[in-house]
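Omission of a single protein chain aside, the complex is shown with its protein chains in their original locations.
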Amino acid sequence: MGLKQRQREAYNTNTRGKATAVLIIAQILFVVLFGLFVDYAPTASQQTNNTHHDPEHVKLESLYPMFQDIHVMILIGFGFLMTFLAHHGFGSVGFNFMLTCFVIEWATLINGYFKMIGTGNDRILLDITSFMEADFAVATVLISFGALLGKTSPVQLLVMATLEVIFYNISIYVGVGIFKAIDVGGSIFLHAFGAYFGLAVSRVLYKKAQTQSSKETSIYHSDIFAMIGTIFLWLYWPSFNAGPAADNERHRAVINTILSLSSCTVMTFALSSIVNKDNKLDMVHVQNATLAGGVIMGASADLMIQPFGSLIAGMVAATVSTLGYKYLQPILTEKAKIHDTCGVNNLHGMPGILGAVLSAIVCAAATRETYEKSYDELFPDSRSGTTQGGYQIAALVVALAIALVGGTLTGFLLKMLPGLFDALDENDYYDDAVFWDAVDDQPSILNEETKPESLQARTSKEDEAMAQEQQI
Amino acid sequence: MGLKQRQREAYNTNTRGKATAVLIIAQILFVVLFGLFVDYAPTASQQTNNTHHDPEHVKLESLYPMFQDIHVMILIGFGFLMTFLAHHGFGSVGFNFMLTCFVIEWATLINGYFKMIGTGNDRILLDITSFMEADFAVATVLISFGALLGKTSPVQLLVMATLEVIFYNISIYVGVGIFKAIDVGGSIFLHAFGAYFGLAVSRVLYKKAQTQSSKETSIYHSDIFAMIGTIFLWLYWPSFNAGPAADNERHRAVINTILSLSSCTVMTFALSSIVNKDNKLDMVHVQNATLAGGVIMGASADLMIQPFGSLIAGMVAATVSTLGYKYLQPILTEKAKIHDTCGVNNLHGMPGILGAVLSAIVCAAATRETYEKSYDELFPDSRSGTTQGGYQIAALVVALAIALVGGTLTGFLLKMLPGLFDALDENDYYDDAVFWDAVDDQPSILNEETKPESLQARTSKEDEAMAQEQQI
Partner (left out) sequence: MGLKQRQREAYNTNTRGKATAVLIIAQILFVVLFGLFVDYAPTASQQTNNTHHDPEHVKLESLYPMFQDIHVMILIGFGFLMTFLAHHGFGSVGFNFMLTCFVIEWATLINGYFKMIGTGNDRILLDITSFMEADFAVATVLISFGALLGKTSPVQLLVMATLEVIFYNISIYVGVGIFKAIDVGGSIFLHAFGAYFGLAVSRVLYKKAQTQSSKETSIYHSDIFAMIGTIFLWLYWPSFNAGPAADNERHRAVINTILSLSSCTVMTFALSSIVNKDNKLDMVHVQNATLAGGVIMGASADLMIQPFGSLIAGMVAATVSTLGYKYLQPILTEKAKIHDTCGVNNLHGMPGILGAVLSAIVCAAATRETYEKSYDELFPDSRSGTTQGGYQIAALVVALAIALVGGTLTGFLLKMLPGLFDALDENDYYDDAVFWDAVDDQPSILNEETKPESLQARTSKEDEAMAQEQQI
């Protein structure tokens, strides 16, 4: 199919005034709700140099560098990791950007609402932790986005994000608020939840065409762009797992996460070539499975898992993730009709479940002697380690149930109203030409015949910006 | 025009020994002036563990992470944002690098000199704030560079930077030193000043050819490189607006800036597609207008604008910036003969002016009751809010006047001595081949006919490094 034809079809697909309407209406709603319910926290408002500061509200200095690390993971990490698709770089980094900003505002409201329940407060007080917690909600949505990458419209993504943030908070309300599960870095409520929510949506939206597109591929340069995302995720993951922890637990969470990520990366390199028919390394594994060591450590990062335990956790994560990419994902696509563009089941789903199981084991082995003063900081209600271990599993089950039910419902909503939600035509998957202007010059790996046209074609930007070109 | 011809013309253009001379002379001068006038501040020199430390000199820990964020904005942010030009990636990131380092040294001297006025001191004392303030001067110069990108030689840029840093300090001396305007993140003295200084230079240097070059375009990969710049600017902007603030105001500045940037990004996505004839998103808007929310918040970041106020500010900035790129910029180019390569008027100029107006409004609404202890930290001389609001506008007017006059004078200087300053030939705009070695293999989107030559051509690097190649 030539370039002209591809463009014409793209024109037919959508009427994107809907995305504009959704975004503007949402933004006006955010302004109203922020005006009604949101204030600065005391540490950010007038009380300069107050000595009797509320211990609930943190000082900026203690968290800001870790918050910024997490922020980089969200926008550079997720954003560039997804640019591996040859023809979907704009959509990957662009819609990642749009969703992040939309969810920062929305999650500030919804997270704040759920935190007010039962407290008697009626104001949401913003400090740096509010944005860190908003980023955690953003990460959950972006994991789901990874399962759907290239197959959904901006409107569908915004609708999904809106609902997912609510389900995400329900899951945390039950799992952390009631069960008091430990999940500092979100193995359960973020990684597993986000992955299976997204996969449930993907299952409902499944079309055979999406598994057959020649556009679902990377090229040499797009794989290098993706490594920017991978490495910033890897580098700043210790901040992700340690940011919400307190004091000494934070130091331990950093150590455990670095060790788990390091052994996971070594193991990924070991396994990637051995499962390849030519004994070669696969960039998909290096880009993704290397990060599973961060996911699996999410629920145990602040526990006394011991340095060698962190190394083992990373090895397990790498093994499950690499084998998942290699053997399980094709089966899921073909047999279970679950298409997973970024392989979030392998990077977030299974390692997240393993992270929950790991935390249950580590909790069950916990004693007051080992943890000393931090025992009561970590384990609520003077629970025994074994009891806490049981609650970890209970929380996992609840989170998975809510993710699957919530994702399925969301998927059907998106499917029921394809016109309203700008659902994509089957020929338009994984292609920036659908939603982005001036991508005529994108890499022409598809068909040889598109090459000459691509070279001849002027970008519309040039057409607009220039009058008559000089003879040069 | 084929490759060979392009190269031959490039050879005729410049004698770049001049850039070498300028840089070496300047560097030797910097050494002499640093030797005569610059010392370590007490916190960086010998007094270890001093308990009676001078409150004027900050400890490293409190500012270093924010300083590094700002430093990333300068070199990765500005540098990569400008790589959107298909044939000017080396010049964008390279000259950005050169200018930054040149101005760090020069601004340390000039900023230090202006800060000494009236204090009786005769030494410039370096600590981490010195470099943060130098980075602010660098940012101002880089904004002006954005207006001139691809149309000026290194010598012209260095001359401009040298003069601009002086005008920048005069503007701050009047606006902050005398009028005591509030502008923590530089809406007025940095963004508006830098934009209109650069646009004034651009107006004077205007040639019709610069608006007609087919080389002034992006390609698919260069737009993704540019997103690296955009996103690091977006991510670290809270540090830019909060770094110079104090204590609790710093926390507030972070919150306000994150909110403004988020709503600005949502609004940019809403507007970008609706103003496009095919209802598609434009990477120019996503790369630039999303950042206007940081600019508009520059003068109000540490004020009590309230969270919903920050959201509204971001929406306004996005609207003005996106519409500016779409409708105003072509008019400026064609009618006003102001060519603005990066569209700094839309990203820094108009949002900067709006930021000044916003700060005036927020100041005018300020009361002691709302600000409590931070009132006297922010508002000098026990001024009323209304009075301060007036001074905000006065400072804006002065900054714009100095920018326009200073930029115009600088432009005429650069124009008067084209030979001395290596002025570019009209055919050499937006093309790395002029100043950079071994760019024969750059993306050949220009003309189909250049493609085969480009593939055959050996880079000169290969020619130099290799002897006779083996038969392989």
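Each chain gets a letter, A and B, in the order it is written, and its residues are counted from 1.
Methods note: contacts are C-beta pairs under 8 Å (C-beta built on N, C-alpha and C of every residue); 3 or more make two chains touch, one makes a residue touch a chain.
Predicted model, so just to flag it, every value in this text is computed and none were measured.
Can you say which of B:Gln68, B:Thr319 or B:Thr370 touches the chain missing from this structure?
B:Gln68
Going by the touch rule given at the top, which residues of subunit B touch the chain that is not shown?
These residues touch the chain not displayed: 11, 14-17, 19-20, 23-24, 26-27, 30-32, 34-35, 38-40, 43-50, 59-61, 64-65, 68, 71-72, 75-76, 79-80, 83, 89-90, 93-94, 97-98, 100-102, 104-105, 126-128, 131, 154, 221, 225, 228, 435-439, 441-443, 452, 455-456, 459, 461-462, 464-470, 472.
Touching the hidden chain in the full complex, which residues of subunit A are there? Just list them.
Counting over the whole complex, subunit A touches the hidden chain at residues 1, 62, 65-66, 69, 209, 211-214, 216-221, 223-224, 227-228, 231-232, 234-236, 239, 247-252, 254-255, 258-259, 261-263, 265-267, 269-271, 273-274, 276, 278-284, 286, 290, 304, 306-308, 311-312, 315, 330, 334, 370-374, 377, 427, 444-445, 448, 451.
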